[in-house]
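One structure coming up, written as structure tokens, with questions to follow.
Every protein chain but one is kept in place in this view of the complex.
Moving on to subunit A:
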Amino acid sequence: MTAPVLRVRGLVKEYGEGDARVRALRGVDLDVDKGDYVAVMGASGSGKSTLMNILGCLDVPTSGSYQIDGADVGLLDEHRLALLRNRRVGFVFQSFNLIPRMSALANVELPLVYGGVGQAERRSRALAALEQVGLSDRLHHEPNQLSGGQQQRVAVARALVTAPALLLADEPTGNLDTASTRDVLDILDRLSASGRTIVVITHEDDVAAHAKRVIRLVDGAIVEDRRRAPVDGPPPRLAEAAR
């Protein structure tokens, strides 16, 4: 067994000061192995997004340690953190977070620009990523010319384009209708089957049913950790379909 992609120990996150202090995470321990597909569930306000933001290196914990591929994130300087976000982690937001007035293609190319990839390679990789999410016919549309589902697929393509070891998605289907939800989940299933490590936050059992492992958070602590399929097998929905 190789070292886990993610290793979290005693993670605590507090917001605010004094009376207004909120403990969003109260000591979370979590290991995620390479190739796993984890769904994080829990009631609103249970700390799911807080956890995800820390895993994506967008925020820092109040205390506790966090390692990606064995490297302690807390010890990294600003520049290495940027590199880490760029190369190792793909992040999909509930609210898409595409950059306005930039075409879908330009949005997807953006992480590669910051990663220092040359123009020609950038173009071909971005085209491939958009092809993967089925948006080859919307390359030059700007975000405000795309439907919610299409925007989220652009966001997924942007998260994928750097081929990160870890894909984090915070309620990727929260704003989508059933058809678009199915599109996005199919993409995630295929990525999981190809060996990508995925952590996804969701409210919906339908979405969680796609994951190999389901974790339940209550008030900032893990209360349930259930495995639904082996780490190195295909995700459950694909396995069923194959049967």
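Going forward, contacts are C-beta pairs under 8 Å (C-beta built on N, C-alpha and C of every residue); 3 or more make two chains touch, one makes a residue touch a chain; residues count from 1.
Heads up, the rule we're going with is that contacts and distances are computed from a predicted model.
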Protein that the absent chain corresponds to, by UniProt name, given "Serine/threonine-protein kinase RsbT", "Aldehyde oxidase", "Quinoprotein dehydrogenase-associated SoxYZ-like carrier" or "ABC transport system permease protein": "ABC transport system permease protein"
Selected residue (touches chain absent from view) among A:G115, A:G148 or A:G233: A:G115
Identified contact with the non-displayed chain, of A:Y37, A:Y66 or A:F91: A:F91
Listed residues A:V60, A:A163, A:V218 or A:A241, member touching the removed chain: A:V60
Touching residues (missing chain, whole complex) on subunit A: 53, 56-60, 78-79, 82-87, 91, 93, 97-102, 110-111, 113-116, 158, 162
